[in-house]
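Omission of a single protein chain aside, the complex is shown with its protein chains in their original locations.
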Amino acid sequence: MAIRAMNSLTPNQVRDMFLYVGQKVVENKPFLTKIDSAIGDGDHGIGMSVGFTKAEENLKGKEFSNVNDVFKTVGMSMISSMGGASGVIFGTMFVGGVKKLEVKETLDLQLLAEIFEGALEAIKQRGKAEVRDKTMVDALQPAVYALKESVEKNFSLVEGLRKAEEGAHQGVENTKNYVAKFGRAKSLGERSLGHQDAGATTVWIIFKSMREWVEEGLQDD
Amino acid sequence: MAIRAMNSLTPNQVRDMFLYVGQKVVENKPFLTKIDSAIGDGDHGIGMSVGFTKAEENLKGKEFSNVNDVFKTVGMSMISSMGGASGVIFGTMFVGGVKKLEVKETLDLQLLAEIFEGALEAIKQRGKAEVRDKTMVDALQPAVYALKESVEKNFSLVEGLRKAEEGAHQGVENTKNYVAKFGRAKSLGERSLGHQDAGATTVWIIFKSMREWVEEGLQDD
Amino acid sequence: MKKLVNNPSNVVEEMLDGYVKAHSNYVRRLEENDRVVVTSRKTADNKVGIVIGGGSGHEPAFLGYVGDGMADGVAIGNIFASPPPAPILEATKAVDKGAGVLYIFGNYAGDNMNFGMAAELAEMEGIKVEKVIISDDVASAPKEEKEKRRGIAGEFFVFKAAGAAADKGYPLEDVARVARKTNEQTRSMGVGLSPCSLPQTGKPSFEIGEDEMELGLGHHGEPGIKRVPLDTADNVADVLLSYIFEDIKLDQGDEVAVLVNGLGSTPLMEQYIVFRRVEEVLKERGIRIYRSYVGDYITSLEMGGLSITLTKLDDELKELIDHPVNCPRFTQK
Partner (left out) sequence: MKKLVNNPSNVVEEMLDGYVKAHSNYVRRLEENDRVVVTSRKTADNKVGIVIGGGSGHEPAFLGYVGDGMADGVAIGNIFASPPPAPILEATKAVDKGAGVLYIFGNYAGDNMNFGMAAELAEMEGIKVEKVIISDDVASAPKEEKEKRRGIAGEFFVFKAAGAAADKGYPLEDVARVARKTNEQTRSMGVGLSPCSLPQTGKPSFEIGEDEMELGLGHHGEPGIKRVPLDTADNVADVLLSYIFEDIKLDQGDEVAVLVNGLGSTPLMEQYIVFRRVEEVLKERGIRIYRSYVGDYITSLEMGGLSITLTKLDDELKELIDHPVNCPRFTQK
């Protein structure tokens, strides 16, 4: 059942979308390793792969009756398996937005914007990072703004995701101009300039893959 | 009181001769280090310097009434300060020959030959090394033979010492053709070929310096 | 750097496997979560539980300090990465005897967040939890911001004091108080000579010249205060101590516990040479060493270097420092 450019997704489609996203993140492991090696400890690709592999284990073959549980499953898989700062931060990216959300049976652009806005808030609260601190927040925040703007402009789901992807990508580029304030890159000070942040890169890959899946109607079954 | 080419020495002259010998060995520390570094652990120069410095401490300014005590003092200084195999071996080179010797008040070539012959026996018994095992025995044995032959030929003290020096030197050269059987060089097997033995080199330096002192009538006071 | 490992992804699992096999009379792994090691020995009813933890690669810390008189459980992360909340929570449930549980961990973003989440979850399950965050590394932030400092070797003294307090039957708030006091009274300053490398990446944790050292190096290779030429043991001890003396008031007659902690590949010989100078300097200043510890207490794999830790003691802390300990990797009579 390949539907091109769906405008809203069932819980099981959301599941499939994140299975695809996970696949893409795992494929990018060497790339993320290289980025984190330049100014971090080189384990970001490993960590994200562990998290998404755990998510795949917990999503695959399972039926979901609401959107909330899919997000929760992805987020909790990360939190429970990854460890480190990024386990909590990326886990919160999925859990944070649905924590107080009433049960939803379809995911449209408005809900997506709402969920990631909640996630952004939760991450900032948890990790205390703001834009310009050279973290994944630098990619997530513009992505969230793009989603919200797209809702206002009545864009389609795929259009909204493309805007978010572009926003995240711009955020990644911006991180090159910032001095790190969190994580291991922090202690490098000025030496972190010129390098993009690994976590921000992952955020961009996540939005890019979501857009691809929705656009192509790709499915994992 | 500089007497050229003395034919017999008083106990205090023997003392002064060994003070001179010690000085020469200490001067050769870097040379011995280099030799021991090639196939050993590089500490032979350090060790011999420690031993002769201790000997100097115990000889200097002291009056000796017999030859035996001078030899004993040098040997015991080494045994007590150096440690390792070479402390015992070189200590025995001085102690071993006078251990059972009756008290002597002058040192002539015959006594010298007798003392070092006893030393050679004691060292072989202690360390179980024979000629061709690439140790100091390879230098000491020809030196002892040369001394004995010189006694038979009625050579002067300085002539006898020169023959001993030559014998020791030939012994050092011979060690280059032997595979080490003792000490750390032992584990190198064939790789020790082409290198001279450090302890043999020290024996040569000792006889060479004795000859110099007797020849020049050098004194340390 | 060369490693004796199998699959680099499995080093933590396999180390834990080996560890509990070697010390089965002391500890066991939890069935609920295999990244948890808890004491298998009987402890007093109603004893406050102590859960410690952090990344792997610091062995004998942290797992080596689970045993009589120290911690009851440890949550084990990947190399140099905080454990997730799940093992922390499971450790908490396993060691709680109704008197509550104290978390002690170093001040790192990951540990803060994961122990923080675990504490929230534990409290949702009705377990009282207190957290004490260790910040002894004077190199990592100015004096006025001690709470921002990293936790390094001084963690050992906090485990020691809190473990003793719990063993003596102190209630949770007092165990936490004692742990906080120890942290307040503890200062560490380290020096790095050579890096380590992670099994998974093989990359050295930092670059350093053959005759340089890094003053204030962190336990994961974080840069310190400055890169200076390698110096003598005595001068290094003097410099490290000077940072500590500038940071905490120590007067004639004061008593301290001293820890000279090797980072992994620094021989005991060098650690004792440094300790010798520490003792000399403290004596000159009229500061009395009440107890001293020399050795690899909290390492960074095969990193080269060491740190000096001083903890200013009062009567209460002296009693706690004296308390016996029996752990797989630390015993005190």
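Labels for the chains are A, B and C, by order of writing; each one numbers its residues from 1.
Keep this in mind: a residue touches a chain if its C-beta (ideal position, glycine included) is under 8 Å from a C-beta of that chain, and two chains touch if they have at least 3 such contacts.
In this text, all values refer to a predicted model and were calculated from it rather than measured experimentally.
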Among the chains presented, those that the missing one touches: B, C
Residues belonging to subunit B that touch the chain removed from view: 33, 37, 41-43, 46-47, 79-89, 126-127, 182-184, 187-189
Sites on subunit C contacted by the missing partner chain, in the whole complex: 2-6, 11, 14-19, 21-22, 56-57, 59-60, 64, 191, 193-194, 196, 210-211, 213, 230, 232-234, 236, 264-277, 279, 292, 294-296, 299, 301-302, 304, 306, 326, 329, 331-333
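The rule is simple: only the chains that are shown with their structure count from here on.
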Chain contact graph, described as a line, ring, star, complete graph or other shape: other
Centre-of-Cα separation between subunit B and subunit A, whole angstrom: 80
Geometric centre distance via CA averages, subunit C-subunit A, whole Å: 34
